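Presented below is the structure to which this report refers.
Omission of a single protein chain aside, the complex is shown with its protein chains in their original locations.
Right after this comes chain A.
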Amino acid sequence: MTALLQHPGYDEERLKGVAEKLPCREVQAGMLLSLMGQLSHATVSCVECVSIALLFEQVLLSFFGCDAASLLPRSPSLSDFVRVYRQQCSQSPAKQTRYIVMEKAELLRDTDASLLSALLRLQELVEDNVTVILLSEIAWDKFRPNTGCFEPLLLHFPDYSKSELQQILSQNVHPSYSAGFYSAYINILLGVFYSVCRDLRELRHLAALNFSKFCEPLAEGKVKETDTHKLWKHIEPHLKKAMQTVYLREVSSLQWEQMQQMEEEEAGALRGLSAHTHVELPYYSKFLLIAAYLASYNPARTDKRFFLKHHGKIRKTNFLKKNEKTSNHLLGPKPFPLDRLLAIFYSVVDSRVAPTASIFSQISSLVTLQLLAQVSHDDQLDAPKYKCAVSLDFICAIARTVNFDIVKYLYDFL
């Protein structure tokens, strides 16, 4: 296993320790070692460096200490950075190669155009033995500047295969359980999540969160360690629920853990983040929202058919039924003027309503709650336009609370 990790500069023990921390990555680690050798480095996270000054400071600090970093002027340009670096390295030249490691390097593209090109040429510009290592998830082709640049060596880290993931995740076994038992657990976890997500970090987190629940029947004495089928039956619905909640960050990991500890009856419905948008609206606001939804998703010419007492028939032809792209539910909500909203509102609401200020203020409240979006220009005060920003499920739930059959009024469901 550690055959590839051999290097004259390091002793066996250290290499073995590193290899243990990087399972399934021997090939890449070996490649890096053979290319690089001894390592004196500065690590920079591009997410943290919101301004390039921070980046420059970090590098100078790591290589030359804080005196060097303080030599940079107030808002340093690339020219200043190179100048200070050159000064410093003429005083303390590199005995071995210096490395600058930049994480999330794709963020460099959003800064000054010359920064990326300059970093790729840094060795030439500062005349020092320095190498820049860029780490990124994005393909190199999307980085390349227009007029080309000093092409870097590309080292690809291939994705982990399912068996490799199994191997890596099984390493985190809790000491009081056997490796085989934990392995079976990981196998079940991968069975549920592998087709959706292959990110090691997410899977590791999910594995840690749900293990206690997995061990529950064992602790209660109902099941033996080897009863894989029973254990699977117990944990599978729980994992499926995790996929819809904690995986989507609908609930925090803390909430999830708390819920697991509560008895099943107490747990009840876990309120996810999306549930919080189901704010209790006043009666007329609900109808305003329904009217807005109808205005957004029905073409204006069909209003007659739905909302007038004596309407003509509009039947959807077969052609229209097949040409699904015209389905408004695929294209998104369309903007509508205030007049149309009120017209539909008056026809759907069952009682007689006067157009008082309270109705208009409820419309504004809906905009504040981001259930409606205002799309007109700010200076068009007398003809505002809106769009409905809620989903079909949401509006159906609202409509149900007022006993309104919204599907009957939707053009797409004719």
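Quick note on the criterion: a residue touches a chain if its C-beta (ideal position, glycine included) is under 8 Å from a C-beta of that chain, and two chains touch if they have at least 3 such contacts; residues count from 1.
In this section, contacts and distances are computed from a predicted model.
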| item | value |
| --- | --- |
| From "Fructose-bisphosphate aldolase", "GPI transamidase component PIG-S", "SKP1-like protein 1A" or "Origin recognition complex subunit 4", the hidden chain's UniProt protein name | "Origin recognition complex subunit 4" |
| Hidden-chain contact residue, picked from the options A:C149, A:V173, A:C396 or A:L414 | A:C149 |
| Sole contact to the chain not displayed, among A:A118, A:I168 or A:L231 | A:A118 |
| Given A:H41, A:R198, A:R305 or A:R340, the one touching the chain that is not displayed | A:R198 |
| Residue in contact with the excluded chain [from A:S77, A:Q167, A:S183 or A:S347] | A:S77 |
| Chain A residues that touch the omitted chain in the full complex | 6, 8, 31, 34-35, 77-79, 82-83, 112, 114, 117-118, 121, 123-125, 129, 137-142, 147-151, 153-154, 156, 158-159, 161-162, 194-198, 243-244, 247-248, 250, 274, 324-325, 329-333, 373, 375, 387, 389, 391 |
